[in-house]
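One structure is given below, encoded as C-alpha cells.
In this view, the complex is presented without one of its protein chains, the others remaining in place.
Going in written order, the chains are labelled A, B and C, and every chain counts its residues from 1.
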Amino acid sequence: MSNNPTASPAEPVHAHEEVPRGTIKAYLEVAGVLTVLTILEIWAFYVPSLQPVLIPILLVLSGAKFALVVMFYMHLKYDHLAYTGIFGPLLALAGFIVIALMILIAYFMGSPPTA
Amino acid sequence: MAVAVPKEVVKARENYLTEGGLLSWLVTVDHKRIGVMYGLTSLAFMGLAGFEALAMRIQLAQPNNHFLSADLYNQFFTMHGTTMIFLVIMPLGLGFFGNIAMPLQIGARDVAFPRLNALSYWIFLFGALFMYSSFLFGGLPDAGWFGYANLTERFFTPGSREDFWAIGLLILGISSILGALNFFVTIVNMRAPGMTFMRMPIFVWNILVASVLVLVAFPPLTVGLVFLVMDRFLGTHFYSTVAGATPILWQHLFWLFGHPEVYILALPAFGIISEVIPCFSRKPLFGYAAMAYATALIGFISYGVWGHHMFATGMGPIADAAFALSTMAIAIPTGIKVYSWVATLWRGNFVWTTSFLYALAFVVQFTLGGLTGVMHAQPPIDLQQTGSYFIVAHFHYVLGGGSLFAFLAGLYYWWPKMTGRMMNEKLGRINFWLTCIGFNMTFFPMHFLGLGGMPRRIYTYGAGLHWDFWNMFCTIGAFVMATGILFLLIAMVESLTRGPEAPADPWDGRTLEWSIPSPPPVYNFAEIPHVHSKDAFWEMKYGNNPGHKVPEVAAEHEAGHVPHIHVPAPSMFPILLAAGLALCGIGAVAWLRITLVGLLIVYLAIVGIGFEYPTYGEHPSKERGDDIYPLDSRKVGMWTFIGSESLFFASLIGTYMAYKGRDLIGPTAKEILEIPLTSFSTFVLLMSSLLMVLALAGFERGDIKAGRNWLFATAGLGCIFLGGQAYEFNKFYHEGVTLQHNLFGQTFYTLVGFHGLHVLLGVIWLLTLAFASFKDMVPKKRALAVEFGGLYWHFVDIVWIVIFSLVYLMDKVTGA
Amino acid sequence: MTRSSVSSELFEHPSVPLGVALLAAAYIIAARVLKKPVSRGQVASFAAALASLLFALSGPVERLADERSFTAHMSQHLILGLVFPPLFLLGTPGWMLRPLVRPPFLRQLAKVVTNPIVAFVLYNALLVVLHVPKVFDLMCRNEAFHVAMHLGLIVTGVITWWPLLSPLPELPRLSYPAQMLYLFLQLIPMASVAAPVSLAETVIYPYYATSTPHPFGLSPLADQILGGLFMWVGAGFYMTAVFTIIFYRWARRDDRDQPVILSDNGSQPAKARA
Partner (left out) sequence: MKLKASLGCLRSAILAGLSAACLAGCEVFNGPLSTFIIRSDFARDSYRLFRYTFIWDCIILLTVLVPMVLALFWLTPRTGPQEQEHVEGTSWLEAAWTITPALILISMAIPTIRLTFQNQPPTPPPGALRVRVIGHQWWWEFQYPEYHLTTPDELHIPAGRTVYFDLESADVIHGFWAPQLGGKRDAIPGHVNHIVLTPEKPGEYYGECTQYCGLSHANMRFRVYVDTPENFAAWVKQQQSAPATAAGNDPKVEAGAAVFAAAPCVTCHTIEGVSKGYIGPNLSHIGSHQTLAGSILSNTPENMAKWIRNPEEVKPGAQMPALGLDPVQIDYLVAYLESLK
C-alpha cells in the first residue's frame, strides 16, 4: 500500500534515496540478542519444570526472534511502511492457514492415537 | 465548454502490432503484445474446451448413449474443467485483459517487470501444451479438475495421465504467481502521478485484488500438488490411509486455493463490467468507494469460505456452521456490486453496443448464479444439491454467464484499442443473441436436472429417470451457443480484414487508455499523464477545465513527432527459461536426466535475466521514467514474493502439525530428533544472517571486497547448515525413518527438505553474486541486487526459526 | 445478595462511580479552566464513554460477570477495550490533553507508548495473558487484582486506539492505509484468544464451572462458548465496521484532497465532482 496516495503530481516522492539503515553495531547487538534467545529456548526445553508452559514460551521466544530478524536484518523497521503493509497481512494469512489446517484436520480425524 | 476530442483517426507512427517482424514476438516484453498472445492462446484453448463440451453434450443427449466411451467422457470432463479454468478464464481475465488494459488505465509505459511478464506467458503456454501432450501418451487426465485424492493415487490411477495433470498444474501455477506478482507491483507502484487508490479505474482495483488472491491461493495448491507428485512418484502417503493420513487433506489444500480461484476468475469480470456499464450509460460508476471496498472485502472473505465445498465430507457441525456463515457473508459485498451496477444504469443515456448487451446479460446471469450460490452456503440445502447438475448450472452461470460474458463485453470494448479496427456491430448482435440464448438454453435447465436428481460427472444415465427431455434441450442449446461463438470468430476476422480504422476514443471513454492512439504506440504514453480525479480522461475532456489539455492524441496529431522514450529491450531469456521449466516437467514424466538439463537452462536464464543490463541500477527503469514512482518496484516485488512463500511454508507446516502424532508406526519425532545438533545449526543459520547484513553493508558503502568476503562467509555457513541437515537425514535414514516409512518421515522430510532446498537456492544465489562481483558486475549502485539476495536469505532464516521451535522443540513436548 | 437496590449496586464497587465522577469532574474543570469551547458532539461522546463504563462495571452486568456468567464478563472486557476508548478519545479535545504531556518525561513516555507497535503489543499482551485460565481464575477470585486488570484494560485500550483516533497532532494518528493495516492485525490476537475458548470441548475457566446456575439457563460450557463467540464474532464484526468507516474516510479524503483545478481566468475553482 502506497503511503503517499495524495502526492501532488508536481513533486513526485522519491523513496529511492538512501534510507538510514541500522549501524554495524546495531546488527551485532541484534545478533547477540538472537543468540541469547536461542539459548533461552534450548534451556527452557531442557528444564523439566517448564514443560507445562513450554509451548507458550517457545511461541513467544521464536516470535521475538522472528520479529528481530524481520525488523533489523530485513530492514522493515527502516524501510517504507508499504513493505510491512505487504508482508504483514500475508504473514497473518500464513498463520491462519496453519491454525485452520490443524483444527479442521484434527477435528475430522479425531484425537490422535496415543502412543 | 467541453474540449473537442479528436474523433478522426489518429495513428501512432509505429504501433505495437506492426513494429518488428514476426520473430520479434518471441522475444517481446511489451505488455500489449503479451496480452494479445495470452488472448489468442486462451481462445484456442476455449475452442478445445468447447469441443470437449459439445462431445459431452452429445453423449448426454439421450439415456444410455454410446457416443463417447466412459473413459473418453471422463477425460473430456476433466480437461473441459481444467482447461476452462486454468487455460481460458484465468489467463483471459488476468493475462489478456490485465495486460491489455491495466497498464494503460493507470497511465504506465509497461508493467513493473516486462521480462517477467513475458516469462509468465511462455510458462503458461508451455505448461498448457505439456498438460495436453498427455493425449499422446495414453490419454488425457481423467480424475476431474478437482483431482480428489485418493483417486489420484497411483494405485487407483495408474499410468501417466495424472502425472501430466499434476506437473502441468505446478508449471501453470508458477506462471500465475509470477504474473500476479507483476500486476500487484505494477498497480501498487506504477500508477500515474496523482492517481491515488481512490482514483484508480475500478477495473484496476479488481485486477489488484485478483492478483493478491493468486498470490495467496496458489501456494496451498502448490503444496497440495507437491504432495500428490510425491505420492505418485516417491511412494509417500500424504493422501492415503495406508500410513494414517487422510484424503481430506487434499480437499482442504485444494479448496483453500479453489474458492479464492473462483474470485480470481470473477473479479476481472466485475472490473470489466464496472467499466463497460458506465461508459455506455454515459454516467459515472455509482458508489465508487463502495465498489472498491466490496472488491477488497470479497477478496478477503473469499479466503475463509473454502469449506462450503466440503459440507458433504462431514467436517462436523461447528466447521459447517462457520463456513456457512462466512460464505453467506460474501453475498453482501457481491450484492453491493450488483445494485451499484443497476444504479449506474438508472437514468442513463444508453449506447446499445454489443459490449453493453453482454454487460447487461452478465448482470442478470451473474445475479442468478450468485443467488443459487447462497443456497450452497446452507449445508442442509447444499447436501441435496452438491454433486448434482444444480451445481453445474450454478457455476456455469457464475463463470460462463458471468466471467465469460464479461470477457466478451470486454473484448468488444477494447478491441478497437487493441487492434485499431472497429468491429461489425451487426455480426456482434448475431453473436450476442445466439450466445446468450444458447447459453441459457444449455444451462438453465440444468437447475431442473439437478433438482431432478441428476449427478455430475456421469457419462451415462438410465432411461426412465425423467431427465431425457431437458438433456436433449441442453444439448441443442449447446450447439446454438457454439454457433454464436463461431460468429465471434467471424466478426473478429471480418474486423481485422475489412473493419474500418478505429479512432483513439471510439466510445467516448472515461479512462486513460482512450487518450492514446489505437492501436497504442509501443511506449503507450508520450507523456505520463497527471491525474486529478476519478475517470481521468473524462475529466480532461469535459471536466469544466478548458485550460487543461487532452494530452496525448492532440500532441501526437499536431506535432507528429515520436518522443524519445526508451522502451524495455526485447529479451530471449523468458522463453528460454520457460522452455527449461517445461523440460523439467518432461523429465519428471519421462527421463529424470532431462530435468537436470532443464534446471541448468533455468539457472542460466535466470542469471541471464539478472545481469542482462550492464548498469542494472539505472537502466531500464530510469529511462522508462520509473523514478517518478514512490517505491522501488523490485523491492515491492521481492517482499510480495516472500509473503507468498510464507504461505507456501504455512501450508507445509500446517500439514506437519495436522499429521503430528498420527503415525501408525514409530519412530516418531520425539524419539528421534536430536536437539544439540539442530541447536548448533540453528545458531549457524542465525549467524549467517548477521554476516549477510555485513555483506550488504559492504556493498552499500562500495567496499566490494569486504562485501564479497562476507558473502562467501554467509554461503559457507549456509553450507555448514546444509551439511548438518545432510548428516541428520542420513542418520534418520539409517535408523529406518525413510520418506515412505511413516507420517512423521514424510512430513518431516518434506518440510525440512523444502527448507533445505531454499537454503541451497540461497547459497547458489549468494555465490552467483559473489562471483559476479569479481567481474565488477555488482558495483555500489547495484547493491540492491545484494539486498534481494539478502532478503531471501533472511527469509530462509525466519522460516527456520519457526521450524526449529515447532518441529524440533515442540514435538518433544507432546506426550512428554 | 438476592435483591439489591440501585444504590447498593452502585456502591458495591464504589471505585466505579467514584472513578466516573472523577473523570467527569476533570473534564468539566478542564473545560472551565482552559476556557476553550467543547463541541456538543465531543460532550456527547465523552458522556457516552462514561456511560459505557458505568454500564459495564456496575449494575446487572457486573453482578452477572462477578458471579455467574462468563459471557457477561467477556462483554465487560469488550466494552472496556473496544467501546470506551474510542468514545473517550473522540470526546476529549486535544487541548485538554496537551498539558498532560507537557512535562518532558511524560511526553517521552507518551511518545513511546503511543508508538503503534508498542500500543499494539501493550493491549494485546494484556488481553492474551488475561485469558490464560490460571490468570483468569486468579482475577476472578482476587478483587484487587481484578480491579487492576480492568484498569489495565481501560488504559491499554485507550493507548491501543490512540494511533487511530489521537486528538493530538504531536502524537499523530497513522495514515489511513496504515490504520487499516493496524486494525486488521488487531483481529489476530483477538481471534487467537477467542477461538480456543469458543472451540474448547470442556470448561476451561473453573470459576464459572462451579458457580450458580446461569441466568439464561445455559450450561457452563454453553456460556463459555457464547462468551468466546462474543469476543470472536462480535468483536470481529465491530472491528470490521470500524475498518469500513476508516476505508470510507480514506476514500472521501482522497476525493476532497483533489488539487483544485483553476479555470482559464484563474479565479474560479472547478466544480468539485463529489
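Just so it is clear, a residue touches a chain if its C-beta (ideal position, glycine included) is under 8 Å from a C-beta of that chain, and two chains touch if they have at least 3 such contacts.
Keep in mind that what you see is a predicted model, and the values were worked out from it rather than measured.
Considering the whole complex, the residue from B:G314, B:P500, B:G702 or B:G723 that touches the absent chain is B:G314. Considering A:Y27, A:Y83 or A:F108, the position touching the chain not shown turns out to be A:F108 (whole complex).
Only one of B:N15, B:T460 or B:N709 touches the chain withheld from this view, namely B:T460. In the complete assembly, the contact with the undisplayed chain comes from B:F156, out of B:F156, B:F680 or B:F774. Residues of chain B that touch the chain left out of the display are 2, 69-71, 74, 142-144, 148, 150-151, 156-157, 240-241, 244-248, 282-290, 312-314, 316-317, 320-321, 324-325, 328-329, 331-332, 335-336, 338-340, 342-343, 345-350, 360, 363-364, 367-368, 371-372, 374-375, 377-388, 445, 448-449, 451-462, 464-467, 469-470, 542.
Note that in this section only the chains that are shown with their structure count from here on.
For the interfaces A-B and B-C, the C-beta contact count is higher for A-B.
Separation between the centroids of chain A and chain B, computed from CA atoms only, is 27 Å.
If each chain is reduced to the centroid of its CA atoms, chain B and chain C end up 40 Å from each other.
The set of chain A residues that touch two or more partner chains comprises 1-3, 5-6, 8-9, 89, 95, 99. Residue positions of chain B with contacts to 2 or more other chains are 194, 196-198, 318, 532. Chain B meets chain C in the complex at residues 194, 196-199, 288-289, 292-293, 296, 318, 532-534, 539, 543-548.
Those residues of chain A that touch chain B in the shared complex are 1-9, 12-16, 21-22, 24, 27-28, 30-31, 34-35, 38, 41-42, 45, 51, 54-55, 58-59, 61-62, 65-66, 69-70, 72-75, 79-80, 82-83, 86-87, 89-91, 93-102, 104-109, 112-115.
Residues 1-3, 5-6, 8-9, 81, 84-85, 88-89, 92, 95, 99, 103 of chain A touch chain C in their complex.
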